[in-house]
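One protein chain is absent from this view; the other protein chains keep their places.
Right, chain A next:
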Amino acid sequence: MNKTPVIEINGVSKSFKDVKAVNHLSLTIYEGEYVALLGPNGAGKTTLIEMIEGIQKPDEGSIAILGMSWKTHAQKLHRAIGLSLQETRFIDKITTEETLNLFGSFYGLGQRRTEEILDLVNLKEKRKAYTVTLSGGQKQRLALGIALLNNPKILLLDEPTTGLDPAARREIWKILEKLRSDLGTTMILTTHYMEEAEVLCERILIMDKGQFIAQGTLSELNAKHGEGDLIEISFGNNFDIEALGLSGIKKLNWIAPHTKVQIFVDNIAEVLPAVINSAKTKNIKIEELLSRKMTLDDLFISMTGRHLHD
C-alpha cells in the first residue's frame, strides 16, 4: 500500500510550569488511518492533540500537517481540520440548527450543509431544541457535527465519548465508522476507554507521563506486550504459587500478598488445571477464579501498575 503521511510530529515537547506534559514525542500518521491516543488523565493526550490543532505551541520540535505548519498556513489548516474539544459548551438559548448555521457560516457554508450534518449525526428531531436542553450524547454529536461541517480531511477528537452511557457511545462510534468507510477520513482520537480504541482504531498509542509507552495494532500490542490470557485467582489461605515452578507463566502480579494474584499466561488451558491441582493437593481453598483474554486495560496495568481510568 502506498501510504501518504498526513501528520508528521517530530521531537515535540511541551511543559506547563514544572510538569512535562509531552516529552519529546515523534509520530507519523498516514492517510486514512484511525489512531487512538489511549491513556489515563494527565498522560498528555490533550496537550498533544491541542498542539496538532494549533491551540498550543510546542516548546520544541515540529508538527507538519499535510506538509504545512501552523506558523505559515493557519487559515488553510483551519479549513482542512475538523475537531472537537473536551467538554465544549454551546450558547444556551441557541438551537442545534442555529449553532450549526453559525459554525457553517465560518466556512462559508449554508443551510444545505446544516441539513446534511443534522442527518449525519442524527439530530434532526432536535434541530429546534436549545443546546442547553440536549443530553450529553446529543451535545457530543452536535460537537462532532460541527467538526464535520467542512468535510475535514483530518478529524481530531478529544475524548468524544467521555461521560456517555454505552448506547450513546456506540452511536458516536457508528458515525465515525461510517466516515471511515465513506470518506477515508484520517482521525486521531483521545480516550481512556480501551474498548473505544479497540473498536475504532487500527493503531493504538498508549500514553503515560507524556510519552508513548506502547504502540501498534491491537494484535501487535498483544503479541508484543500482551501476555495472552489472564487468570485472576484468590485463595482461602496463603499459597506460594511461585514455588510450584509451573511452566507457561509469563508474569505474576500479586493483588493481595499470597492470597490474590493475577497470572499472565500464554495458554489458560495449560496452566489453569495445574494451578487447581496443586491447590487441591496442598489443601488450599480457591475462593474466586476468573480467566479471560487480556484487555488493553490489563496491558496498561501490567506496564504501569495503574488503571487507565485513574
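Here, a contact is a pair of C-beta atoms (placed from the backbone, for glycine too) under 8 Å apart; a residue touches a chain by one contact, two chains touch by 3 or more; residues count from 1.
In the analysis below, contacts and distances are computed from a predicted model.
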item	value
"ABC transporter permease", "Ion-translocating oxidoreductase complex subunit G", "Alpha-ketoacid dehydrogenase subunit beta" or "Twin-arginine translocation signal domain-containing protein" - which is the UniProt name of the missing chain	"ABC transporter permease"
Per the touch definition above, residue among A:T4, A:S26, A:S69 or A:S105 touching the missing chain	A:S105
Selected residue (touches chain absent from view) among A:K3, A:H24, A:K71 or A:K93	A:K93
In chain A, positions touching the absent partner	53-56, 75, 78-79, 81, 83, 85-94, 98, 101-103, 105-108, 110, 146, 150
